[in-house]
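Every protein chain of the complex appears in place save one, which is left out.
What follows is subunit A.
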Amino acid sequence: MSETDVIQEKSDARQKNNKKEKKQTEKSKTDGATNKLSSTGEDKLTEKQLRKLEWEKRLAEQKTQGNVNDVKEKLSKSELKAKRREQQEAQRQAKTGKDKETVINNVITEVKQVSPDTPKSQNNKHPEEKKSPVKKSVDIKKAKPGYVQLVQHLYREPKLEYVSKVVNSKEVHPVFVKLGVQYSEKVILGSNARCLALLSAIKTLIIDLQSPAKQEFCRYMEAVLQTCTNYLQDCRPFAVSMTNALRHFKVQLTHMDKNLSDNEKRAKLIDVIELYINNDIKRAWDAICMKVNAKIVNNDVILIYGCSSLIHKILLEANKSGKKFSVIIVDSRPLLEGREMLRRLVGAKIKCTYVLINALDFVMRQATKVLLGAHALLTNGSVMSRIGTAQVALVAQACNKPVLVCCETYKFSERVQTDSFVYNEIGDSNLLLSIDTSSTASPLVSLKDNTKLSILNILYDVTPPDLVTAVVTELAILPCTSVPVVLRINANENM
């Protein structure tokens, strides 16, 4: 159930941003009621009817709004919810042992969700109540043939129209508009770079912001920042690093002394950001560099994957200290970030080997250590990182090579995730069809609109803790399982 709980948390968090808050609270109340085991059969019926009504009402509303993008996104959410409810009900009924037929029906409908092509069962007692949400979501799935079933909930509409709409808005500061485009076009890549860019944009916002006469600066700032970040979220979901940095800033914002003048507040807020960049990010890098350097010895062969700013820094630092080692850069399509890493390392006169991930097993035998960057470290010790990292860690484990994940503590997340599908990001699927290295166009390009073909370009994966030897943080070299302890300490410090 932990996965569905995560989904619930996620959707709840999104709901907070939703304008229709009243209804959401109603919904969550009914949600809470369904969670309790005490409800009788009759209650269930009424609840279901209620939910169905609500759901239809929402759907109608969204349709009238005509905003196709929004409908798409919310539908997938509600569909998730429906799925969750079905599961909960199935469990509850299995527990009470009542109404066995409906249990079977539930199971069948669930099975259908997974494979919608199978014919629908006829012996359903409450066809309307049971099926309505499922049926509709199936319709939607059919409407979007290019989508991969398993990760339906992750798809986002291309935001180009939305971007052009917001450019003219007075609410969003131009710096954020620019940043949003850079995020969605992947000009700024990597969770560190993205976080730094966000912080510098906030700094510009602080300087430029003039609060209206009657409004307190910080409150106004909060409101403006909210619209800005909402816009950014639409361009590309936040990285964990960004969420953590933003949370830190917001806490400082709300605790600001109200008696200061606007300029003093500005100076203080800028200080807050600069301190964060210095202490939590840059000093962390230095500390991690030192710790990893202590582990690198002469004649080491270090295997790295993709391009990580931190790993780059570490290797340069180790090279500077006069250690003799070589690097194997493993790269993967479609982003081929490893090339940039190769360019930089060769520029620093480090001996490099460059292979694609297909050759991983072959080169792993020669490696002595594996260094990996991370997008986030989750509470159960799993490492979330660019797609392919789990594979590298798995092969390293199979060859008994120590795997070191380098991760600053500001990337630690309270989330728990056991697989890569609950929360992830989907990239441009066209990237998989074209091959930029060959002179002739890829034969796959013509298949782009083929309805039988669905392409999945997923951006992150989750590496289970038992594949990782140690996590190097600025505090210490730790086993993955110590993440909750560090989170607890950090939480205590911030209080």
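We take it that contacts are C-beta pairs under 8 Å (C-beta built on N, C-alpha and C of every residue); 3 or more make two chains touch, one makes a residue touch a chain; residues count from 1.
Rule of thumb we're sticking to: contacts and distances are computed from a predicted model.
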Protein that the absent chain corresponds to, by UniProt name, given "Geranylgeranyl transferase type-2 subunit beta", "Ragulator complex protein LAMTOR1", "Ataxin-7-like protein 3" or "Translation initiation factor eIF2B subunit alpha": "Translation initiation factor eIF2B subunit alpha"
Absent-chain contact - pick from A:Leu315, A:Met364, A:Leu404 or A:Ile455: A:Leu404
Chain not shown, touching residues in subunit A: 295, 297, 369, 402, 404, 466, 469-470, 475-479, 481-482, 485-486, 489
